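With one protein chain withheld, the remaining protein chains of the complex are depicted in position.
When the chains are written out, they are named A, B and C in that same order, and each has its own residue count from 1.
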Amino acid sequence: MTRRVYLDNAATTPVHPKVLEEMLPYFTERFGNPSSIHSFGREAKQAIDKAREQVAKALGARTDEIFFTGSGTEADNWAIKGIAYANREKGNHIITTRIEHHAVLHTCEYLEQDGFEVTYLDVDEYGMVDTDKLKSAIKDTTILITVMFANNEIGTIQPVEEIGEIAKERGIYFHTDAVQAFGNVPIDVNKMNIDLLSMSGHKIMGPKGIGVLYIRKGVKIHNLIHGGAQERKRRAGTENLAYVVGLGKAVELAVENLDNHIHRLSGLRDRLIAGIMERIDFVKLNGHPEKRLPNNVNVSIEFVEGESLLLSLDMAGIAASSGSACTSGSLDPSHVLLAIGLPHETAHGSLRFSLGDGTTEEDIEYVLEQLPPIVDRLRAMSPLFSQYKGGKVNV
Amino acid sequence: MTRRVYLDNAATTPVHPKVLEEMLPYFTERFGNPSSIHSFGREAKQAIDKAREQVAKALGARTDEIFFTGSGTEADNWAIKGIAYANREKGNHIITTRIEHHAVLHTCEYLEQDGFEVTYLDVDEYGMVDTDKLKSAIKDTTILITVMFANNEIGTIQPVEEIGEIAKERGIYFHTDAVQAFGNVPIDVNKMNIDLLSMSGHKIMGPKGIGVLYIRKGVKIHNLIHGGAQERKRRAGTENLAYVVGLGKAVELAVENLDNHIHRLSGLRDRLIAGIMERIDFVKLNGHPEKRLPNNVNVSIEFVEGESLLLSLDMAGIAASSGSACTSGSLDPSHVLLAIGLPHETAHGSLRFSLGDGTTEEDIEYVLEQLPPIVDRLRAMSPLFSQYKGGKVNV
Amino acid sequence: MYNEKVMEYFTNPRNVGEIEDADGIAEVGSPQCGDIMKVYIKVEDNIIKDIKFQTFGCASAIASSSMMTEMVKGKTLDEALKLTNREVVDALGGLPPAKIHCSVMAEDAIRAAIKDYMEKNK
Partner (left out) sequence: MYNEKVMEYFTNPRNVGEIEDADGIAEVGSPQCGDIMKVYIKVEDNIIKDIKFQTFGCASAIASSSMMTEMVKGKTLDEALKLTNREVVDALGGLPPAKIHCSVMAEDAIRAAIKDYMEKNK
C-alpha cells in the first residue's frame, strides 16, 4: 500500500490513544446513567464532574459555566438562538462576519427569517475583521456579536480580545466559535471578555459528536434542547458519558501540549508553505501570514481545480481538503475564499493542508515531492494554463 | 464485593460487546470525516451508509428517511419543534399526553410560550390513552399528534397503530417517541402510519449520545440544528461516526434478538412481579398488566419512600430506579404516576426494575431475596405503617 | 451523593421507634412531599430523657431525624429548642443542597414535640 499522510486535521482528527483509553471503561463497565442515584449512576456522575473541571480549567472558567453538547455545531446554534430568543425584547440585531462556519451563518440566516436583523461584516484580504467596522455596525438593538476565534479554512486568527472589550463596553454579549482555535491558541474567557464560546471534541483528538458551550454566569439565554434535568437543566438528554470523559482528557492533553504543539506545528507549517512556493509557480497563500493557526496551510494553485488536486493527492496517499465547490456538489466555491476576494477560478483551485500532532517532517517532505508533478499533470490538461502560456489569459 | 445486579436498563444499558467491537476502529484508524472526499472520508461515508441501512430496515423505512441525532431527546425536540414551526400557517394545535417523557413535555411547554396550543390527554389507571378522547381533541388547527410508543416508567404500550390511523385520516402528522419501545416491540412505520419516530442508542445496548429521527418522505419540517450539509442538509454537525456505526449494529442485534428478548424477558418480568406480590404485602403493580414492555416492572410499595428503597437496594448491589421526587430533588413525584391516579405518598414509594439482555434468573431470585427485608426494615421506621397497623390510616 | 456518615445513620439509625407513654409527640411533613417525621419524647425535670422517631422519607430524612434525636437526648428543653438545622447538617458532615430541607424538618420536629409537651403540661 502507498504511504498514508493525513493532513486534514481541521476536518477531523483521530482520537488520541490516551483519550480512547480513558473512554473505554465507560462503554461496558462504568456505563451508568449519571442521573441515577445507585452506584452505577454515582460513578458516572463523578466522571462527568471531573471532565467538567478539566474543561473549565482549560478556559479559565467556572465548572458551572461549562455545558456539554452533541457537537460544535449544536454549541453554535444554542449560543446564537438561545441569546436571540432570550433577549428579543432588548433588541433584534446580531453582528457576525462573512467568514463564519456554516453552523453560525445558517443559524443567523434562520433567525433572519424570524424577524432578526443580521450584519455580516466584511473581512480584508487576509480574512481579518476590522474592529472599527465592527464598532460602527453596533446599534441600539444589537444583542449579540458572534465572531469566530480562528477560521477553519484559511486559519486567520481574529482580534478576539479587542472584540471582547468592545462588546463589554457596549453591554453586548460576545460569542466566539473557538472550534478551530482551541488547542492551537491559548484561551482565557475572562481575559478576553468572552461571554459564550463553542468548542468541539473531534478537532482536538477527542471524539466526534461532542462539543462544549461555555456560558458566562449570568448570561440570559434560552435552552435549545428541552427535556430532562441534565446539565443543570440547561441541555437535556442523557449525557454522552464516554465522550464527556474523552473530551475532558483531550482538553487536558491539548493544554499540556499547547506550547510544544504551537512550536512544532508552526515550524512544519512554514516549511510546507515555503516548499510549495519554491517548487510550484502561480501559487498564492490564503489567510494571514502571521496571525494564523499553527496547523493551517491554505494555498490557491492557479489553473487547476481543487477536486482533481485532492483526488490526485489521495491516490498518492495524501489526505487534504479544498475550497472547491466540486467537493460539495454546489456551484459556488467556499464563501470564505470569496470573502477574502479570490476570483472564482482561483478559489476553485485552493488546497488546505491542516497539520496535527501526528504530522512528521517526513510527511511534509512527502507532500512537497508529490504535489508538484500532480500540479504539472493537471495544468497540462488545463485550457486555462495553455491560454495563460499563450498569453491569452481570460481569467 | 457484593453482587451487582443491574435492573435499571430503562435508564441506560451497557454497550453490547459486539457493538463496541464494531465501533472501535472508527476512533483511531478509520476516523475520517464523512464529508471529506479522500479515502479516509469515503471509508467513513460508507460506514454511515451501512448503519443507515440497518436502521431503515429495522423500521421498514427508506434510508433517506433516517436521520441521526445527538440523542433521543434531540430527536423529540426536532420532531415537535420542526413540525410546529414548519406548519404554523396550517395551525398551532398539538395533541400529546400527560405521560410523555420530559423531552416531549418540556418541548411542548416551550412551544406554548411561543403561541402554540397544546392538549395534554389524560390516561386511564393503566396509563393507556383513550383513542376516543384523542379523536375529540382534534381541531381544525391540529398539526401534530405526539404520543409515546411505550412509557419509560410504567411500561404501558399505547395503541400506536390505531392512533396512526386516526392521524392519517385527519391529515395530521403523527410522531411517536419510541425510545423505550424499540427493541422491545416490533415496529413498522408504514403499517403503523407513523410519520415521525424517535429512537435512542443507549436503551438498546448502543452508546449514549446518539439517537435517530425517522421522518417520512414528504413531511414538512424545519431543521433544529443549522450548519453544514450533513444528513442531506437536515441535521448539521460532523457525524458521530463511531456511534452511528455502533447504533447500526445495536439496531441490527436488537431486531435479530427481538423474539428471544421478548420471550425471555417477559418470563423474568412476570416472575419478578409474582415474586414481589407473594412476598410483600401492600404492593400495587403500576402500568398495564398485559400491554406492557417485556422488561418493565413498576410497583408501589406502600408506607415507604423510593429513595430509601433505592439506596438500600444499592447497598445490596441492586440498581433500580424510583418515581420518587427525592431522587430528583424536587417535591412532586413522577408526573406519570400521578397521571395514573396514584396518591402522592404511593407514588413516592414506587420502584422500577427494568430488565435487560444481561439479566438472569439468579438476578431475579436475588432481588426477591433482598427486597422483602429491606421493605420490612423501612416500614418498621415508617410512621405511616405504624398508623396503618394502629388503624389510624390517614393516607 | 451522601457521605459515609449520612449513609451510616441511614443504615443504622439511632433511636428508631415509638414511645408508648410519650410526654410529647409531633409529626411534621406531609405524604405529598414524600417526607414525614414523627418524634416521641419522654421528659423528666425539663430534660429529654428519651426520644424516638419514625420517618417516612429519603435517606437524608432518616439520617437527619436520627442525628437530631442523638443531639437532643439528655439535653434540657431549652437547649433542645436552640438546635438548628445547620447543626444537624454539620453533625452529619454535610448534605446535598437539594436535601437541606430534611434537616429543617428535623429541627421542626423536635420543636413541635417540645411544644406538644408544653401544651400538655401547661
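We take it that contacts are C-beta pairs under 8 Å (C-beta built on N, C-alpha and C of every residue); 3 or more make two chains touch, one makes a residue touch a chain.
Everything numeric here is computed off the predicted structure, so don't read it as measured data.
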{"item": "Selected from A:Q46, A:N190, A:T360 or A:S386 as touching the chain missing from the view", "value": "A:S386"}
{"item": "Residue, one of A:G72, A:G183, A:G228 or A:P333, that touches the chain absent here", "value": "A:P333"}
{"item": "Which residue of B:K18, B:R42, B:K133 or B:K284 touches the chain not shown here", "value": "B:R42"}
{"item": "Residue numbers in subunit A that touch the chain omitted from display", "value": "303-308, 311, 315, 324-326, 329, 331, 333, 343-345, 348, 380-386, 395"}
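Going forward, only the chains that are shown with their structure count from here on.
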{"item": "Centroid distance [mean C-alpha coordinates] between subunit B and subunit A, Å", "value": "34"}
{"item": "Where subunit B and subunit C are represented by their mean Cα positions, the distance between them in whole Å", "value": "40"}
{"item": "Interchain centroid distance [CA atoms averaged], subunit A/subunit C, Å", "value": "57"}
{"item": "Residues of subunit A touching at least two other chains", "value": "37"}
{"item": "Residues of subunit C engaged with two or more neighbouring chains", "value": "none"}
